[in-house]
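Only a single protein chain was left out; the remaining protein chains are all shown in position.
Chains: A and B, in written order; residue numbering restarts at 1 for each.
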Amino acid sequence: MTRRVRLLVMAVGGTGLAALLVAACFDLPRFGGDQHPYGDRVVRASLARHTANTIASVNFDQRAFDTLGEMSILFASVLGTVVLLRQTRDEHRAAPEPEQVALPVRRYALLVLPVAVLTGLYVIAHGQLSPGGGFQGGVVVATALHLLYLGADYRALERIRPVGSYEVADALAASAYLVLGLAGLVAGTAFLADFLPYGTFNTLSSGGTVPLLNAAIGMEVACAVVVLLANFLDQAVEIEKEGET
Amino acid sequence: MSVLPYLVAAWVFLVGCYGLATSRNLIHAVGCLAVCQSATYVLLLAVGYRDGATAPVFSDLKPGSRPVVDPVVQALALTDVVVGATVTAVLLALVLQISKLHGTVDPDELSELRG
Partner (left out) sequence: MDDPLIVVALLLVAGSATAAVAVRDPARQALVLAVLGTVLAVLFTVLQAPDVALSQLAVGSALTPLLIMLSVRKVRRPKRREETER
């Protein structure tokens, strides 16, 4: 198929899709409308289970099974990336040369690094109380660690980031989520049911299994992002084809 | 006026599709796919919005004192944002493999290679 034909097919299909989408827009519930039957029920259930952040309650309690699926996608895509970006036989590692970093960059990166990591951990820990949780905090922690690459150099980053142990931690966190789900079965309720005491509303230990599942997801996401970035950084900085250098 | 958010979501999606179809670089195409993805978040959150409502977080809000927006769609969008990024990573890894094998990331040149 030539480029012209492809563009023509795309134009016809795109116009049809656009017409359908615009027609659908006018039939959707009015923006800002008051009819949210599921939302109202979810809020009620979340308050009954002493979880202040309704979204955490949806993710880790009322729709925890759905989150299990999301987590599996995450795990599978990390696995796929690791397999795709592994070092092949015709490639070798060239240690990158240490380079001088501008002093202000170095100073501020190293200053911000602990603050950013702490913020990420705070966001994970308070997932069931305030906006945030394992998904967001995990990404913050993982990207914050890479400030070390800006502030120092690649070798310093590699020292605090043994990729192997992060891969193991990723798998452990994924299985921790499953084990917590199975614990519900052992306790005599359903898979991934909230079987622990709900605790006092608006405290760190409220919500039963929500904080635990949230912590498992936080660890999983943080390790997954570290492993992903490590593989891409290796490709971009270290791994070279035989005969290039 | 009340359909503007939906129309914006549709526009973002279509623009992303256009970019995907006309892209001359697979990395650029992955970026366009990320644009398409963000259309779904806009649509989901627009469906869940409620006039004059606040966020469904009760750590500093007395339950029942104010209406809150729909938390279900927010939970859907939230997990999708993070998982979508890792899927982008897989696609980029595939692009890197293609560039190693064929030495190009232009989809047109790649289909010529196959003949």
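Of note:
Note that in this section a residue touches a chain if its C-beta (ideal position, glycine included) is under 8 Å from a C-beta of that chain, and two chains touch if they have at least 3 such contacts.
Quick caveat, the model's predicted, so the values are computed rather than measured.
Just so you know, the chain we are not showing touches A, B across the whole complex.
Across A:Ala64, A:Ala109, A:Ala125 or A:Val225, the single residue that touches the chain missing here is A:Val225.
For chain A, the residues touching the chain absent from view are 31-32, 53, 55, 99, 123, 131-133, 135-136, 139-140, 143, 146, 225, 228-229, 232-233, 235-236, 241, 244. Touching residues on chain B toward the chain that is not drawn are 1-2, 4-5, 8, 11-12, 15-16, 18-19, 23-25, 27-28, 30-32, 34-35, 38-39, 41-42, 45-46, 48-49, 51, 53-55, 57, 68-69, 74-75, 77-78, 81-82, 84-85, 88-89, 92, 95-96, 99, 103, 105.
Methods note: only the chains that are shown with their structure count from here on.
Chain A and chain B have CA centres that are 15 Å apart. Chain B makes touch with chain A in their complex at residues 2-7, 10, 13-14, 17-18, 21-22, 46-51, 55-59, 63, 67-72, 74-75, 78-83, 85-87, 89-90, 92-94, 96-97, 100, 108. Of all residues in chain A, only 3, 6-7, 10, 14, 17-18, 21-22, 24-26, 28-34, 36, 38-39, 42-43, 46-47, 52-55, 57-59, 63, 66-67, 70, 73-74, 77-78, 80-81, 84-85, 129-131, 133, 135-136, 138-139, 202, 221, 224-225, 228, 231-232, 235, 241 touch chain B in the complex they form.
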